[in-house]
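Every protein chain but one is kept in place in this view of the complex.
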Amino acid sequence: MTIKTNLKDSILTVTLNRPDSLNAFNPQLMDDLTDAFLDAATNSEVKVLILTGEGRAFSAGADLAAMGRPSDPPKHGLAGMLDAIVDFPKPFLLAVNGIGVGIGATLCGLADLTYIAETARLRCPFSALGLTAEAGSTHSFPQLMGRQKANWFLLSAEWMTAAECVQSGLALEMLPGDELLIRVNEQAAKLAALPSSSVMKTKALMTGPHKEQLKAHIIKENEGLAELTGAPANREAITAFLEKREPNFAGME
Amino acid sequence: MTIKTNLKDSILTVTLNRPDSLNAFNPQLMDDLTDAFLDAATNSEVKVLILTGEGRAFSAGADLAAMGRPSDPPKHGLAGMLDAIVDFPKPFLLAVNGIGVGIGATLCGLADLTYIAETARLRCPFSALGLTAEAGSTHSFPQLMGRQKANWFLLSAEWMTAAECVQSGLALEMLPGDELLIRVNEQAAKLAALPSSSVMKTKALMTGPHKEQLKAHIIKENEGLAELTGAPANREAITAFLEKREPNFAGME
Partner (left out) sequence: MTIKTNLKDSILTVTLNRPDSLNAFNPQLMDDLTDAFLDAATNSEVKVLILTGEGRAFSAGADLAAMGRPSDPPKHGLAGMLDAIVDFPKPFLLAVNGIGVGIGATLCGLADLTYIAETARLRCPFSALGLTAEAGSTHSFPQLMGRQKANWFLLSAEWMTAAECVQSGLALEMLPGDELLIRVNEQAAKLAALPSSSVMKTKALMTGPHKEQLKAHIIKENEGLAELTGAPANREAITAFLEKREPNFAGME
């Protein structure tokens, strides 16, 4: 299985489970994760959802290796997965246990509460791949971090440390790696002990208008990705990656 | 009187004056406070309004004791009070002199400038009461604190220290208790010395679109409160309170 799930004391913990691929998102993982969110949304035994990653990474992002391979059309795909997460009506806590790249970083903008291990680092490599930002990050990141910090993080493709994530507002708390899940479970338990009707109503009130804006941004981001995928800069980035050299974007518009 | 007012050097100081009830908001206090804001809005001798509390607390929130008692229909009620505060056209400085609970915490999101005593703490107990957040806090708190900090504060019913309030952006400055009003008056005097026409115009420009969003959130919050009041979780919270025991929300949706 690409994910593991564990339900205990009304808390569903979902663990990305492709540690040998640094929990990269392939079509199967996206579909499995979507199903986990959809089931948890309607399962009255689940009051809170925690998402984390198996092994040393949180997620290396989209599985570039899987992208080239022929595959059956996905059940939900990226769009379905993002919809399920954005529409998830219960508290969604993210425990970033190690590096997060691409969707492994932008998920922080979709979580209600993000906790991060001291040694974790995040990167949005979209510009360096000749692509553009996704998962609503062009909306959620400026909201969380302020527009200038979000500009730098999304435009530059540079790394951000765990401390910078907390300082900027992208994550709520930084913890030693071996205390991360303890703390996240502790906080999740506080939320799970409260009446779901109240917690869900307050979440709905807070995310209401935000959700529509997020979905509008996701649609425009996907249009941008469609436009840029396969264009000269994206082709040069992929070729350079395969040829194990630095890409050269000079002379490209 | 449930409030005291003092006008000096164009600064109107309004003090919640039910110290024996920790300045809890009963219907009379809401109406008196509303009248104070409405009068100050049109009184050209008032250039700035400061709100604070008498005694050791800022406000314990809604007066639960008064809620059960039969009473005349209020003149303004909570809705009228929130409208008067949201529409107040002059600078509104809040001096949080001690603990603030419920409306005693959410008022921070409606003030133009919030100053807080070192020993003060804030709490939004809505989830723990089987209710949901009010006074526009589902809009104002994410704006001021960032969405993740606001999520935790509004969903968890946990306390926030004065230092956390400043660090998160919910308050502008933290001060030793005996310097709080000195500092707030100092800052109010700077604003009162400037032309009201300019100060009011700039406030109007800054709050314009924000005001409409705030009012829309208040309406939706009130719908949520109406839905949850008297439902099983709310009944259990009240019963547990009266029976002096911890509530048990297990098994409730």
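When the chains are written out, they are named A and B in that same order, and each has its own residue count from 1.
Here, contacts are C-beta pairs under 8 Å (C-beta built on N, C-alpha and C of every residue); 3 or more make two chains touch, one makes a residue touch a chain.
Predicted model only: the values in this text are computed from it and were never measured.
Taking the complete complex into account, B:Leu172 is the one of B:Leu172, B:Ala216 or B:Met252 that touches the chain left out. From the options B:Ile182, B:Met206 or B:Ile219, the residue with contact to the unseen chain in the full assembly is B:Met206.
Not every partner is drawn; the one left out touches chain B at residues 44, 91, 111-114, 140, 143-144, 169, 171-172, 187, 190-191, 193-199, 201-206, 208-210. Across the interface with the omitted chain, chain A contributes residues 126-133, 138, 142, 146-152, 154-158, 213, 216-217, 220-221, 224, 227-228, 231, 233, 236-237, 249, 252-253.
Rule of thumb we're sticking to: only the chains that are shown with their structure count from here on.
If you average the Cα atoms of chain A and of chain B, the two centres end up 35 Å apart.
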